[in-house]
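If you scroll down you'll find the structure; I have some questions about it.
Apart from one protein chain that is not included, each protein chain of the complex appears where it belongs.
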Amino acid sequence: MNQPLLKIENLRTYFYSRSKHSFVRAVDGVSLEVGQRETVGVVGESGSGKSITAMSVMGLISTGPGVIGGSIHFASARVQKNLLEGLHKCVKVEEQDGRVMAVSKDERGWQKTAERLMRDLRGKEIAMIFQNPRASLNPYITVGEQITEAVRLHTANKSVREARERAVYWLERVKIDSPRLRFNSYPSALSGGMCQRAMIAMALSSEPSLLIADEPTTGLDATIQSKIVDLMEELKSETGISTLLISHDISVISRLSDRVAVMYGGAVVEYGPAQRVLDMGAATKHPYTAALLASVPSAQQIRDKANLQAIEGDVLDTINVPPGCRFYARCNQVTPAVREKCATHQPELQEVAPGHQMRCWRYAVPA
Amino acid sequence: MKKYSQTSSVIEDFSKLPFWQKYAVVDLIYVGYGLLIVALVLLSYILGMFNWLPHDPQQINMDMLMAPPATADYLLGTDFMGRDILSRLIMGIQAYFLPGLLAISISLSGGILLGVVAGYRGGTIETIITYFTNLVDSFPRLVLILLVIAAFKPDIYYIMVVMGITGVPAVATAIANKIRFLAQKNFIEAAIALGLRTRVIIVKHILWYNCRALLIIQATLGMGEAILLETSLSYLGFGVQEPEPSWGNMVQSGANYFLQGNFWPSTAPALAILFTILGFNLLGDGLNNILEDKRDK
Partner (left out) sequence: MSRTILEVKQMSKHYRRHHGVFSTFNRRADSIAAVDNVSFYLRENETMGLVGESGCGKTTVGRTILRLTKPTSGNVIFDGRDITHLSDSELRPLRKDMQLIFQDLDAGLNPKMRVEDILSEAISVHERVSDAEVKVKSHMLLDQVNLKYSKLTSYPAELSGGEKRRVGIARVLAVGAKLIVADEPTSALDVSIQAQVVNLLRDLQKQLGLSYLFISHDLQVVELMSDKVAVMYLGRIVEMGLTARIADAARHPYTYILWSSLVEKHNREAAPTGKIDRRAAWGVFDFERPASGCRFAPRCPVYEQRGRPAACTDPENEPQLRDVGEGHQVACHFPL
């Protein structure tokens, strides 16, 4: 099947700030794909919208207005559907100069529709692991019981005994030490790294087609981070699962991803094969990606104790989205030829090489 | 359908907005109403103090018994003895105003002292203070007051002292918790690290900036409770005695005439109690929401 497992098209998720009387344009027209047996890494800083994108896919956005446009096509062997089907009936958007100024949304109606659409998918076809593993586990139930519950809910193993065996099996597979002992432990007794392993076990035990990992290594100690990345690499090759990996840590993304999407200010600015996008020396590079990679201290810089190459200014606040290119204010590669366009018009995401997309006026292919 | 909209320009400086745009309408209504009530109470207190009343509250007028509101001179009518209800209501405030202030000053000062010491010092002192406040808290207030009345005399000031003391634990706990919260956020440590004097840290940073809202709310709620207490006691006959007017005893004596179909002498003071206490409580509520910055990010 050549259809991608997950195809997000033009997703828009907005929030509203009452104190500022304006929209927070958290995800503003994001398009991404995750193919079969593929890991797509989404990298970006705070405010880039990467986590919100993941939450939108899982239908976990509850504050208003939330998801207001786009489509999320999910096509696995068992299920094919658009997760945002029927959204257009519940939402009415008013635009002014191409920018959304007012949104009317039937929140309760959409909530019902969304629940119906996601019911068979959440946890079963699409599983998600989160940033703070201990906070995502129920502190009052043992780890083993939680995984057992997941197994019974989402797989064919309905009997308690079978489910428990599966749970132990998965605890072993995530290389947690003394799995039978840990089965009976409460999350508070486990360290961060172990909790994260348990979460991964819980997510994978339902044998989903897609795994969404939202900052799985953030908050863990450096040495543990490395081990979790090792684990994910192994599981990836063993199970062949597709993953949407979200992280601000470029090294984690580069180790695990086949394709990478770079997000800034609520939009994807570069998208292509990992080697191409994360290669510092490449000629075709989005200015933001280039600057981001450059601001991480290199071995040479460390040795020379040189000053780092910081990006001027602050990360884009998605309330005050400028009319032109989002990165214009901080971009150090603006040439006189494109300056005017950068300042006034948002570039589109265009293909600049096979499989490699970029959102930049410098690389724009004339229509 | 829920509608969200924004204007073309984003609001840059939130703090420069006029207050009616900054805060939730419901909070502004609460505060507005509360302030109105406070103003009325204050005004009435002054009027009562100087006796600038439309009629003598004690003046019996047998020709005008049970006059309904808006009869001739009597704005709110007269009671079963022909006395002007409005004047009596105004005088009734004397019964609880100063005593109430006494009660809340005791609660607040005692609470601040104990709360600050417990929160700032921590350790054994905190444990001792906590035990002590829990002890005081577990006393049923009304029973204690009745004991005081029985032991001494039904003097509203004695009663309010008791109320003040029993109000200390609430304030102390609130302040101590606030300090604990600030400590958790390295707030106090950062102030110490900078080299600020302890006195400055406590008064300026903790109390003024952070506990302001808390204290105002405790004060308004305390006043509401004081009013309730005084009127209840007077209703039961332990507080202000006839013919001195108190809203409580007005309700009590007017109740006898309900069966005759004369609701007003009892209802008028009851409504006064209701609206006044409501005013103080809403003021506290509204101020809490406004001062504690409960707007979303």
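Letters A and B mark the chains as written, and numbering starts fresh at 1 in each.
Just so it is clear, contacts are C-beta pairs under 8 Å (C-beta built on N, C-alpha and C of every residue); 3 or more make two chains touch, one makes a residue touch a chain.
Bear in mind the structure is a predicted one, so any value in this text is a computation, not a measurement.
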Displayed chains contacted by the hidden chain, counting the whole assembly: A, B
Selected residue (touches chain absent from view) among A:Glu94, A:Glu115 or A:Asp317: A:Asp317
Contact partner of the left-out chain, one of A:Ala167, A:Leu292 or A:Val352: A:Leu292
Option touching the unshown chain, where A:Gln36, A:Ser254 or A:Gln333 are the choices: A:Ser254
Sites on subunit A contacted by the missing partner chain, in the whole complex: 45-46, 177-178, 190-194, 221-227, 229-230, 248, 250-252, 254-255, 291-292, 295-297, 301-303, 305, 307-311, 314-315, 317
Residues of subunit B in contact with the chain not shown: 13-15, 185-187, 189-198, 205, 209-210, 293
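Everything that follows uses one rule, which is that only the chains that are shown with their structure count from here on.
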Euclidean distance of C-alpha centroids - subunit A vs subunit B, Å: 52
Touching residues on subunit B, where the partner in the complex is subunit A: 1-8, 10-11, 14, 22, 295-297
Complex contacts: residues of subunit A adjacent to subunit B: 14, 16-23, 64-65, 92, 94, 96, 101-107, 319-320
